[in-house]
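Accompanying notes for the structure given below.
Note that one protein chain of the assembly has been removed; the remaining protein chains are unaltered in position.
This part shows chain A:
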């Protein structure tokens, strides 16, 4: 899977590394902006009140 990704990326090694970093940064941005808040809203188990166990 990641080997295939590495093959798809163009250019010499340093370009590929740079592209990978950019892809990774984009992924993290998407995760923390949309995905994680959504997951948090459905798996929220941080109950802090009494009476609603």
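One rule holds in what follows: a residue touches a chain if its C-beta (ideal position, glycine included) is under 8 Å from a C-beta of that chain, and two chains touch if they have at least 3 such contacts; residues count from 1.
What we mean here is this: contacts and distances are computed from a predicted model.
Per the UniProt record, the chain missing from the shown structure is "Class E sortase", taken from the list "Class E sortase", "Heme exporter protein B", "Cytochrome d ubiquinol oxidase subunit II" or "2-hydroxyhepta-2,4-diene-1,7-dioate isomerase".
Not every partner is drawn; the one left out touches chain A at residues 1-2, 4, 28, 31-32, 36-37, 39-40, 44-53.
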